[in-house]
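Complex shown without one protein chain; remaining protein chains in place.
Letters are used for the chains, namely A, B and C, taken in the order the chains are written, and counting of residues starts over at 1 for each.
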Amino acid sequence: MQLTVNIVVLASIYALIACGYVLIYRVSRVLNLAHGELMMLGAYLLLATANSFSGNPAVAIAVAVALSLTVGVMVYVFLMRKMTGEMVLAAVLTTVALGILLRGVMVLIWSAQQQYPGQALGFSNPAIALPGGGRISTFAAILVLMTALTYAALFVFLRFGTWGVRMRAAGQNPLLAAQRGINLHAVYALAWGLSTLTGSIAGMLIALDSGLTNTMVIIGLKAFPAALVGGLDSLVGALAGALIIAAAEVLSIQYIDPLLSDVVPFLVLIAMLVVRPWGLFGTREELDRV
Amino acid sequence: MSDRMPRASGYFRTGYAQEMALTKTRLERVSLGAFVIALLVYPHLASPFYLDLASQVFLASIGALSLMLLTGYAGQVSLGHAGLLAAGAFTAGILSKELAAPIYVTIPAAAVTGAVLGVIFGLPSLRLRGLYLAVSTLALHFVVVYLGGEYETKRGFSTGITIDTPVIFGFRLYGGKIWYFILLAFAAATLLICVNLLRSRSGRAWRAIQAHETVAEALGISVAGYKLLAFVISSAIAAVAGALFAYYRSFVSVEAFSLFLSIQYVAMIIIGGMGSLLGALLGALFVTLFPYLIEAVLLKLPDAQSYAGVLFAVNYAAFGVVMILFLVFEPQGLVGIWRRIQSYFLLWPFKHKPVAGARK
Amino acid sequence: MTTLLSVEKLEVVYHRAITAVQGITLSVQQGQIVAILGTNGAGKSTTLRAISGFLGIDDARVTEGSVAFKGRRIENRPPNEVTRLGIVLVPEREKVFPNLTVAENLAAPFAPAMSNAQRREREELIYQFFPRLAALRARIGGLLSGGERQMLAIASGLVCRPELLLIDELSLGLAPVVVEDLMQRLVHIRKELGITIVIVEQSAAVALDIADYGYVLENGRVVLDGDRERLTSHGDIQEFYLGQSSGDRRSYRDVKQYRRSRRWYG
Partner (left out) sequence: MRPSIIIAAALAAGLTGSAHAQDAYVVGITAALTGPPASTYAPAMEALRIYIDGVNARGGINGKKVNLVIADDSAEPSKAAANAKKLLTQDNAALLINASLSSTYAPVVAEAKNAGVPLLFASSVCPREVYPPANEGQFCTTAFASTYDSRAALAFVKDTAKDTVKIGFSAMAIPLSRGEMEFAAKQAPLLGMVALPVEVIPPPTADYTPFATKLKDGGANWVFSWAPWVTQVRTFEALRRLDWKGDFITWAHLEAEGELKRIKDGKFFVIGANALFEDNLPIHKEIIEANKKAGSKYPPEQMTEGWIAGMVIEAALKGAGWPATPAKIQASMSNLKVDLKGLRGGPIEWTKDNHFRTKQFYRVYKWDGSKIVVAKDWYSYDVK
């Protein structure tokens, strides 16, 4: 039982992070390798607001969320916008560079200390006993719910929301989209905003659940095989991928060798790349986008 | 005859001999000579610290050249370069630790390991391109590092494998100067190998593949074969660089081959300028010295010591910024800048070559 | 009759190196259907693209001349702005979003602000122009037939409420009967919405029987223009576009002769 809980929790962590990769890739064909850093930035933003708005957590969280959204938009407007029309690879490397920059800046501002935004907000994190003997910490539970919520919202938005449809359109054929009066920059900015938002939420919840250090980045990196295994341009894929990776990881911890949990995601990834490079739910033509 | 042609009127080859010649004009020969002399004199003037810097640059150049071959010319993106370096280093380390193998055995062994890994790293490239390929190499990097780490702990080298000074025919290869020249020699050799590879059939094949795989295939180039070849050669060289690193620093440990190292190498070829060996060299120089530059500047500021704590962070950030600046404003890298200056003088009073703009 | 669109000495350069059209001048009057004729590579599509605007990825720009819409300079504006000004292009290929349903294809385009009533009315109108689409609402664009695709493309173009509709190679790869049908629909649409239409065609015959005015492009130049009567009656057009030969077989010399004579209209 506990095993399933662990898998679900880890899966939703990865899923919540992975959907950020998918959103951006799907719309602009750019793989955002700074996602881990942006996620961590979100967590640190919460820490900052927690310290400045100590007393009323609601405000702190709201502000942090709003900030992370703006951060995402700004990243596009001030940086990635310049990379539109460049080689996709160049764009990807730009995100890598952005990541390095962010990492440096975050250490400068918040030092490398272990921090507890949960404490700063005056939250406690009691464990909840589930029917069937499993237990789950409050924030882990919230995270699972959040993930479900986020995905539901994204599905609805992309299927029925005008801008959602436009995002998909822009992803399929930017030129035609532009000729149909869709402002590509707006769409891309939106994608970056949403992706950073979801990532940050993941970051915040992880930080609330088990503290915050500057190693969180690597969690973002581990979530990214999930996105690929599922297929970089499919949300369903991200969900499935996250589940697979999480299961592989937890089971290898339980039954094989805990150490493996570090490489297992990437082993799964390699296997997938060899068998079905475009991922479980990805569309095949993506492969030729270089 | 052609030597005497002034540069301004452009340089025209009048025979195959000149095609094959490494240097084209007298000016090139002269400046090259000057450069070589400078390199030979340098260690006798430089303090040990600057000697070390130079040696680091040479090490980096070897790695950067090999990556440039793969990415800049054959167009195969790799984020696993650090993994290859690690493989080389560990081959050297393990052989010299377990079998007390001498350096002239371990280095070739490292090359072989690299070549084999090259095939493995290369296999995905037969199916994958661009991002997906990059990702697969990334994944392989993690696997290699994991294995290395396992070896370290299993054998109880908890603080990394220390390698004692290599000895060739009773002569201890020890001290900054010696290693300066060893690394210089290897770097030069690598450069020559690359230049010649690129002038040969394989070089042309790689360029074709980079330009357009399908067309290359249609031209009768065995794309798969040449892709693998690119991976094998590049990996072998990288592995040798790793082994050299192990000997130069006289230790091996996985922590030395983080993902960041791979990124640094990619940064080198970007900042230097894709598709140019010269670029690889410039990039290696820049990326290696950059942190020390920042450090020097920062420590010049008043109350320097209190910055010491943030130095790494500042470095990190600055490195990111520089990378971004190059990617956004100078996609052709240092070489691009250099070329522009050059062609400005070449073509004066005209603005630019008709096709120059189209060059990607 | 007012001039809606006027193109002056247009010159477009791709990749900062390749000149595609050089000094094209043409003007479109309010309410007209204008045909731009010419063989492959004559610069027809480039002209349309230049009017509707380029993206960064095209790496192309208008280097000389001007494009004016209702007296307003619009060259080198991004496509979405041009569209919002009222010029909509139906491109030659990739004209619909393959993974969006027909309904979504019609929902995606930017529509100027209007009340729900207007919007519904608009939709009605579009489905009225192309009843077929109503049946296909749920089908994804990629699975449509050539004709249906063309309909959807035009329909989704109309969603943006253009004053000027540019259609590139409407007849490409379609059965003559389908083309004929579409052409008639265009005439109908023009009448209903009172919009101006520019069609680019290789097959002059199709174009000329609905066009009021036409331009003939060769190698990025306008070599001939005039209203339908003038063009249809023009010998060279009959010869080389409508493919009617005037009786006796002609020798290669005469063809050269034609080419020389053609320069007159350049």
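What we mean here is this: a contact is a pair of C-beta atoms (placed from the backbone, for glycine too) under 8 Å apart; a residue touches a chain by one contact, two chains touch by 3 or more.
Quantities reported herein were computed from a predicted structural model and do not represent experimental measurements.
The chain not shown here is in contact, across the full complex, with A, B. The chain not shown here is touched by just one of A:A186, A:L259 or A:L280, and that residue is A:L259.
Touch with the chain that is not drawn comes from one residue among A:N32, A:T49, A:S200 or A:N214, which is A:N214.
Residue B:L285 is the one among B:A110, B:A216, B:L285 or B:M323 that touches the chain not shown. Not every partner is drawn; the one left out touches chain B at residues 23, 27-28, 31-32, 34-35, 38-39, 42, 45-50, 52-54, 56, 149, 152-153, 156-162, 245, 249-251, 253-256, 258, 278, 281-282, 285, 289, 305, 308-313, 316, 338, 342. Even with one chain removed from view, chain A keeps its contact list with that chain: residues 2-3, 5-6, 9-10, 13-14, 107, 111-114, 116, 119, 125, 127, 129, 135-137, 140, 206, 209-211, 213-219, 222, 249-250, 253-254, 257-259, 261-262.
Quick note on the criterion: only the chains that are shown with their structure count from here on.
Ranked by distance of CA centroids from chain B, the top chain is C.
A comparison of C-alpha centroids places A closest to the centre of the full protein. Centre-to-centre separation of chain A and chain C, using mean CA positions: 44 Å. Distance from the chain A centre to the chain B centre is 33 Å, each centre being the mean of its Cα atoms.
With centres set at the average Cα position, the gap from chain B to chain C is 52 Å.
Shown for chain B are the residues in touch with two or more other chains, of which there are none. Multi-chain contact residues, meaning those touching two or more other chains, do not occur anywhere in chain A. Against chain C, the residues of chain A that register as touching in their complex are 84-85, 162, 165-166, 168-169, 172-184, 283.
Interface residues of chain A facing chain B in the complex, by the touch rule stated above, are 31, 79, 82-83, 86-90, 92-94, 96-105, 107-108, 221, 225, 228, 232, 259, 262-263, 266-267, 269-270, 273-274, 277, 287-290.
Against chain A, the residues of chain C that register as touching in their complex are 52-53, 55-59, 78-80, 83-84, 88-89, 91, 94-100, 104-105, 107-111, 156-157, 159-160.
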